[in-house]
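Quick one: the structure is below, questions incoming.
Shown here: the complex without one of its protein chains, the others still in place.
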Amino acid sequence: MTSPLEARSLSLVREGNTVLDGVSFTVAKGEIFALLGGNGAGKSSTLLTFLGFLDPSGGEVLVNGKSVGSDVAGARNSIAYLPEAASLYGHLTAYENLDYFLDLAGKSASKDQINVALDRVALPQEARTRRLQSYSKGMRQKTAIALALLRETPILLLDEPTSGLDPVAIDEFHDLVKALAEGGQTVLMVTHDVYGACQVADRVGLLRHGKLVGSFAAEKGQRIDTETVHAAFAGRPHFQTDAA
Amino acid sequence: MSTVLRIAREEWRLWLRSKVVVAAALIVAVLLAATSVLTVNRVAEEQSQRIEQQIAAEQTFFAQPDRHPHRMVHYGHYAFRPPPPLAVFEPGVDAVTGQSIFLEGHRQNTAMFADTKAAADLGGFASLTPAILYQLLLPLLLIVLGHAMFLRERESGTLAVMLAQGQSGTKLALGKAAALLAVIAIFMIPLIGVAAYSVSLGESALAATSLVAGYFLYLCIWGGIVLAASILLKQRAVSLGALIFVWLFAALIVPRFAINASSAVIDAPGKIESDLVMLAEQRKLGDGHNAADPAFMQLQAQVLEEYGVETIEELPINWRGVVASYSEAELTELLNSYADKRMELEASQSHLFGLFGFASPTIAISSASRTLSGTDLATHHRFLRESEDLRFGFVQALNEKHATDLDYTADINRNNGEEASRAARINANAWQVLDEFRFEPDSAVQRMDRAMPSLGILIAWLIAASGVVYLASRKVRL
Partner (left out) sequence: MLRHLSRETRFLAKDRGAVFWLLLAFVLSVVAVSFGIAEVREQRETIATLIEEDAADRSNALEGQEDWGSAAYYAFHLTYAPPSDFAFAAMGQRDSSSWKHRVRMLALEGQIHEADTRNADFGLVGRFDFAFLAASVAPLLLILLLYDLRASERTMRRHDLLVATAGSSRSLWLPRALVRVTALALLLLMPLWVGSTIEGTAASLTLQASGIVIGSLLIWWLIVELVSRIDASPSILLTSLIGLWLAIAILVPAVSKAVIEAANPVPDGGEILLLQRETVNDAWDLPKEATMDPFVERHPEYADHSEIGEEGFEWKWYYAFQQVGDQVVEPLATQYREARLARDKQAGVAAWASPTSLVERAFEKLAGTDARSMIAYEDRVRDYHRELRAFYYPLMFPEEPFDEELLSGLPAFTPTS
């Protein structure tokens, strides 16, 4: 069976700088994979190659077993993407935004379906007819997630989805992502939040200077150990020996 | 004070590092230099050509052989209007009006052969002159430079830091204003150069200085508008868009709209139309060529009584000359009344047009610029009036010669053969009655007087713009 997402010795050079250097991983159906890394580690670039915004300089990325380069539209069609600090249109209401973006994706949803999705992300009823420019950051993020839900794509790409959210909102978000994965969606998220990654992901990959330098999987029914990952992220010596 | 300078210097550093700004400024500078040189050359050539033509026309007139004096009335003369020195900067209405006029008896001609009639038609805009560049292009340059001046500090967060350090919004705005002012000052240099050159050509220093001051005012107004937009608006693209809109309105739309509106409000009939009305009236006056016309019977009785004689043959003067002189005077009065009416209507149209300066500083500066340069409609009208005086002067002087120097009997027999025709001539010395005509621009004080309303409008604009900047900068919050 092909994996929904796969990177094969992915390399990327931008303006002379090596951004990614031989990164390989697969994400299985229903799995939550978190790429963890510091600033400039190449996390967002990895997501952008899956979306076909960046072309790999070496290796390839595959979506549902097909190389992204050969079918960009097909890849994008099966992916819902949540950019960092996703901003939908400020001059439109939540309904209008969702209506617009769904149409853009070639989908349509009834008002009821939209309401179901907004209920799932817990966007207050009264806010739904207000323009987004009056929203808090959390509410905007919720609207963007509702969009991802409504698109009903098999794959979800999340770029720093919890940055700037308060702890309660983060917890709500993590529960939602887990529920989606249980429903069979494949999730690839990139983050620099060690705690968040360990809490939600089935597997965590550690990216440093464009290389995948470590991988941690959760044991059945348990969370990944935050301490271990944190130590590895910080580059403490005992981790390097472990990994080697 | 030093903070203000510091802020201004910072702004300059930023501009000098921006390729777009440097490129835009260089392009404008090159354009200014090129147009100035071209216009200076063109106008200088035209000026010497016109003066030469004027002298040549006079000499040809003087050189005419002995003739019947009325022949010289129809031979006619030309008046030329050489461009004033400041036309090197602002050619004004010259291209539209035509700059020469044929003067003859019994007729007032219009100035002929305007350049625009034979111009290559490439649409919309007049040819480039330094004045047009100053009026249209420099505001755009200021917009490109300044639209983000203030809001950039807001975007990058430095505004918060500055306000937290206890700098006031006004001080910051003052610094930005100083930076823009320096730009304006630099771009005044070509104008100052051209103005100085015109002074060397004999232009009054007062007019040249006022012209420079007028444009300085105008650019400061734009600087104020730009600065105000960059304080009041929160996004770069919005600020730039809004300023382009203001420019589009002030520089392109309002002036043309004002033309449509003022010609719709005040209807100035064309010359043919008013001539037709006049012709009907003129017919009542009688034909000056025909001394037996019944319209002259009253005059005849009066003149005969004055000289105490019974018949026109007994008169010591030539009756035909008297009639010519009398009817020319009557006709001229009529012609002038119509011409004056037409000019008044045009002047009031232009006055109305000038009031649109309250809606667009570009209208105000262009009116002031033409007036101060002596290339405005009023100057053209004065040219028409003065050339009319010249016309009336030489025609009447010739008519007087006709009455005094030519025998009546010889005159009425002038068509009876070669001999008789020769007898009906007077000595060519008489042609010296023609006055020398050198059209001069108005005095600087007169031009200043006329430009005052437009300059006043500009000052009002400047006060309004700086007021908005001041109020906005005082209220600056994050």
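Order of writing sets the labels: A and B. Residues in every chain begin at 1.
In this text, a contact is a pair of C-beta atoms (placed from the backbone, for glycine too) under 8 Å apart; a residue touches a chain by one contact, two chains touch by 3 or more.
As the structure is a computational prediction, the values presented were derived from the model and not from experiment.
Of A:A28, A:V72, A:A122 or A:A231, which residue touches the hidden chain?
Counting the whole complex, the residue in contact with the absent chain is A:V72.
With the full complex in mind, choose from B:Q349, B:S373, B:S387 or B:S466 the residue touching the hidden chain.
Missing-chain contact among the listed residues: B:Q349.
Which of B:H74, B:K234 or B:K475 sits in contact with the chain that's absent?
With B:H74, B:K234 or B:K475 as choices, the missing chain is touched by B:H74.
Looking at B:A268, B:A364, B:A397 or B:V469, which residue reaches the missing chain?
Once the missing chain is taken into account, the touching residue is B:A268.
Touching the hidden chain in the complete assembly: which of A:A28, A:A105 or A:A218 does that?
The missing chain is touched by A:A105.
Which of these, B:L14, B:L181 or B:I259, touches the one chain of the complex that we don't see?
Per the contact definition at the top, the residue touching the missing chain is B:I259.
With the missing chain put back, which residues of chain A would touch it? List them for me.
48, 51, 53, 72-73, 76-77, 79, 81-89, 91-92, 96, 100-101, 103-106, 144, 147, 151
What chain B residues would touch the chain not displayed?
Contact residues on chain B toward the absent chain are 20, 24, 27, 31, 38, 53, 65, 67, 71, 74-76, 78, 92-93, 95-98, 100, 102, 109-114, 116-128, 136-137, 140, 144, 147-148, 236-238, 240-241, 244-245, 248, 252-253, 255-260, 262-264, 267-273, 275-277, 279-280, 283, 342, 346, 349-350, 353, 366, 376-377, 380, 415-418.
The rule is simple: only the chains that are shown with their structure count from here on.
Find the geometric centre of each of chain A and chain B from their Cα atoms only, then give the gap between the two centres in Å, rounded to an integer.
70
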